[in-house]
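Only one protein chain is missing; all other protein chains are in place.
Up next, subunit A:
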Amino acid sequence: MSTIDLTIEFGGGLELLFGNVRSHAVSLPTRVPASNSTTLSPPVSTTKPADVDYLIHHLRDHVLKERPELFMEGDTVRPGILVLINDTDWELEGEGSYQLCDCDEIVFISTLHGG
(Lines give C-alpha, C1' and ligand atoms only; values in the text may rest on other atoms or scores of the structure.)
Protein backbone atom coordinates (compact mmCIF):
# COMPACT_ATOMS: atom_id res chain seq x y z
CA MET A 1 0.00 0.00 0.00
CA SER A 2 1.44 3.38 -0.96
CA THR A 3 1.69 6.09 1.67
CA ILE A 4 2.03 9.84 1.84
CA ASP A 5 4.40 11.56 4.26
CA LEU A 6 3.25 14.66 6.08
CA THR A 7 4.77 17.15 8.48
CA ILE A 8 2.44 18.13 11.29
CA GLU A 9 3.14 21.16 13.49
CA PHE A 10 1.33 22.37 16.59
CA GLY A 11 1.42 25.91 17.94
CA GLY A 12 -0.25 28.36 20.30
CA GLY A 13 -0.03 25.93 23.21
CA LEU A 14 -1.78 23.06 21.39
CA GLU A 15 1.46 21.08 21.57
CA LEU A 16 0.72 20.60 25.29
CA LEU A 17 -1.91 18.03 24.26
CA PHE A 18 0.60 16.21 22.05
CA GLY A 19 3.30 15.43 24.58
CA ASN A 20 4.70 18.96 24.29
CA VAL A 21 6.23 18.06 20.91
CA ARG A 22 5.70 20.74 18.30
CA SER A 23 6.61 18.83 15.14
CA HIS A 24 5.54 15.34 14.11
CA ALA A 25 6.17 13.28 10.97
CA VAL A 26 3.11 11.27 10.00
CA SER A 27 2.59 8.70 7.23
CA LEU A 28 -0.89 7.95 5.95
CA PRO A 29 -2.13 5.49 3.32
CA THR A 30 -3.19 7.12 0.09
CA ARG A 31 -6.62 5.48 0.33
CA VAL A 32 -8.44 5.54 3.66
CA PRO A 33 -11.87 4.38 4.91
CA ALA A 34 -14.64 6.78 3.98
CA SER A 35 -15.86 6.55 7.57
CA ASN A 36 -12.52 8.00 8.79
CA SER A 37 -12.05 4.95 10.98
CA THR A 38 -8.40 4.64 11.91
CA THR A 39 -8.51 1.17 13.48
CA LEU A 40 -6.57 -1.64 11.83
CA SER A 41 -9.62 -3.57 10.62
CA PRO A 42 -10.10 -5.78 7.57
CA PRO A 43 -10.11 -3.85 4.26
CA VAL A 44 -13.28 -1.83 3.85
CA SER A 45 -15.14 -1.57 0.61
CA THR A 46 -15.76 2.17 0.69
CA THR A 47 -12.57 4.20 0.58
CA LYS A 48 -11.54 7.72 -0.34
CA PRO A 49 -8.26 9.57 -0.91
CA ALA A 50 -6.62 10.62 2.36
CA ASP A 51 -7.91 14.03 3.37
CA VAL A 52 -7.63 16.42 6.29
CA ASP A 53 -10.72 14.96 7.96
CA TYR A 54 -9.01 11.58 8.12
CA LEU A 55 -5.78 13.19 9.32
CA ILE A 56 -7.62 14.82 12.23
CA HIS A 57 -9.07 11.46 13.27
CA HIS A 58 -5.65 9.84 12.89
CA LEU A 59 -4.02 12.48 15.10
CA ARG A 60 -6.71 12.08 17.75
CA ASP A 61 -6.44 8.29 17.80
CA HIS A 62 -2.68 7.82 17.44
CA VAL A 63 -0.77 10.99 18.37
CA LEU A 64 -2.84 12.86 20.96
CA LYS A 65 -1.78 12.22 24.54
CA GLU A 66 -4.61 13.74 26.57
CA ARG A 67 -8.02 15.37 26.54
CA PRO A 68 -9.32 14.74 23.00
CA GLU A 69 -12.24 17.07 23.68
CA LEU A 70 -9.83 20.01 23.53
CA PHE A 71 -8.75 18.99 20.02
CA MET A 72 -11.90 17.72 18.32
CA GLU A 73 -15.58 18.55 18.46
CA GLY A 74 -17.85 16.30 16.43
CA ASP A 75 -16.01 15.21 13.29
CA THR A 76 -13.77 18.22 12.96
CA VAL A 77 -11.33 20.30 14.98
CA ARG A 78 -12.66 22.32 17.85
CA PRO A 79 -13.67 25.93 17.11
CA GLY A 80 -10.74 28.16 17.98
CA ILE A 81 -8.11 25.98 16.31
CA LEU A 82 -6.62 27.51 13.18
CA VAL A 83 -5.52 25.02 10.53
CA LEU A 84 -2.94 25.99 7.93
CA ILE A 85 -2.32 23.74 4.93
CA ASN A 86 1.05 24.61 3.40
CA ASP A 87 0.88 28.03 5.10
CA THR A 88 -2.62 28.71 3.81
CA ASP A 89 -5.83 28.87 5.83
CA TRP A 90 -7.74 25.64 5.34
CA GLU A 91 -10.90 27.66 4.66
CA LEU A 92 -9.27 28.57 1.33
CA GLU A 93 -8.45 24.94 0.60
CA GLY A 94 -11.81 23.33 1.23
CA GLU A 95 -11.32 22.61 4.96
CA GLY A 96 -11.58 18.91 5.83
CA SER A 97 -12.15 17.75 2.27
CA TYR A 98 -8.69 18.89 1.11
CA GLN A 99 -6.92 15.88 -0.36
CA LEU A 100 -3.50 15.43 1.16
CA CYS A 101 -0.40 15.24 -1.03
CA ASP A 102 3.02 13.90 -0.25
CA CYS A 103 5.22 16.32 1.76
CA ASP A 104 2.30 18.56 2.75
CA GLU A 105 2.80 20.61 5.92
CA ILE A 106 -0.27 20.91 8.14
CA VAL A 107 -0.21 23.30 11.08
CA PHE A 108 -2.70 23.37 13.96
CA ILE A 109 -2.62 26.54 16.08
CA SER A 110 -4.77 26.97 19.17
CA THR A 111 -6.22 30.40 19.71
CA LEU A 112 -7.81 29.44 23.02
CA HIS A 113 -4.91 29.97 25.36
CA GLY A 114 -5.81 33.29 26.85
CA GLY A 115 -4.89 36.89 26.25
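What we mean here is this: contacts are C-beta pairs under 8 Å (C-beta built on N, C-alpha and C of every residue); 3 or more make two chains touch, one makes a residue touch a chain; residues count from 1.
By our rule, contacts and distances are computed from a predicted model.
A.B. asks: For the chain omitted from this view, which of "V-type proton ATPase subunit", "RNA-binding S4 domain-containing protein", "Cytoplasmic tRNA 2-thiolation protein 2" or "DNA excision repair protein ERCC-5" is its UniProt protein name?
C.D. replies: Protein name of the absent chain (UniProt record): "Cytoplasmic tRNA 2-thiolation protein 2".
A.B. asks: Out of A:T3, A:S35 or A:T111, which touches the unshown chain?
C.D. replies: A:T111
A.B. asks: Could you pull out which residues of subunit A are in touch with the chain that's been left out?
C.D. replies: These residues touch the chain not displayed: 11-16, 70, 79-80, 82, 84, 87-89, 91-92, 107, 109-115.
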